[in-house]
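Every protein chain but one is kept in place in this view of the complex.
Right after this comes chain A.
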Amino acid sequence: MSARLQRLSAPAWTGLIVAGLVVPWLFPHHLTVFAFAWCMVVLALSWDICGGQMGYNSFGNIFFFGIGMYACAVVQRDLWHGVASGQAQLVLTAPQYLIGLGLGLVAGVVAAVALAFLLGSQILGMRGHYFAICTLGLGIAAGEIATGVDFIGAGSGMVTPLMPAGLPGKEIFYYAFFMLLALFALWLLSRLYAGRFGLALNAIRDNEDKAEAMGLPTVAYKTTAWAVSAALLALAGGGVGNLVGFIDPIDVAFAGASFGVWMILMAILGGKGTLWGPLIGAFLFYAAKEVTWTYFLGWQRVMLGALIVIIVVFFPEGIMGWLRERFPARFGGAPASETQEDRS
């Protein structure tokens, strides 16, 4: 990050936090919408770790989202009422709820990170489009398998515990959860990208063979990056499961056709391979989606498909890329991710 861009980041942080704190006062009845807006930021940021910074475009990162969601929900369900206590709506006391949620999130992160290391050591060995298609298969296969597993409710889904009395309302609780998670993700990534880790990822993106020849332990960096991404996604998944209250294997947990595509689209729209790009893209896309979606009832996914084609074909560098080209003095510095060479 150039020094000039660095100077812009302090006001950006302040603005973000102030906006996040003001929203509950301004729109107390629409907090679910804003909670999801922060969630989108987490999704876009986590996709960009591998997709933007490392040049490994995953189509199936939703896999970790779903794993986190199910792991969290299973712990919450089974911790206080014995294993697999049926589909009835669970009633918990406030401390039980909080402890269950905390342990559930930890379980989700542990499961997702373990899977990221396990699968990553194999899948991240593939390059380019093989990686993309393999992860696409992974995300969809997980959803299809979850539809057949009775322990997690199979196709009829799973219910997460009700928010007990004595805690703040569900909306404000998860608004705060996702805002903190998004800010944490942004802070974590800004630290990671500023150091050796970020440089290593960019080296892998620009030319993996040369990076390896220079002695960079590429496999270790790649799996670690995927694991960081997986951990953030698992946290987001655990939160979304509780916010929505009902986990459908294909429409909520392994929602490749909504969250899974959106996270890629948001990162590209904002500018992949940048720190702030995915955040901008997430807010922009989510705002546009919320405003327009209801007018295209039934046609949303037609719109989504058209939007993907338009953004990818005409605007692949995203907003940050465009800013860099338009105002090189202010946003310049590292060249945009388009330096990535064609590996075919």
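What we mean here is this: a contact is a pair of C-beta atoms (placed from the backbone, for glycine too) under 8 Å apart; a residue touches a chain by one contact, two chains touch by 3 or more; residues count from 1.
In the analysis below, contacts and distances are computed from a predicted model.
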Undepicted complex member, UniProt protein name, chosen from "Dehydrogenase", "Type I-C CRISPR-associated protein Cas8c/Csd1", "Branched-chain amino acid ABC transporter permease" or "Nitrate reductase gamma subunit": "Branched-chain amino acid ABC transporter permease"
Selected from A:Val106, A:Cys134 or A:Val244 as touching the chain missing from the view: A:Cys134
Residue touching the undisplayed chain, where the options are A:Asn57, A:Asn202 or A:Thr224: A:Asn57
Of A:Leu43, A:Ile62 or A:Ile123, the residue in touch with the unshown chain: A:Ile123
Contact set of chain A toward the excluded chain (per top definition): 57, 59, 122-123, 125-130, 132-134, 136-138, 140-141, 144-145, 147-148, 155, 257, 261, 264, 268, 298-302, 304-309, 312-314, 316, 340, 342-344
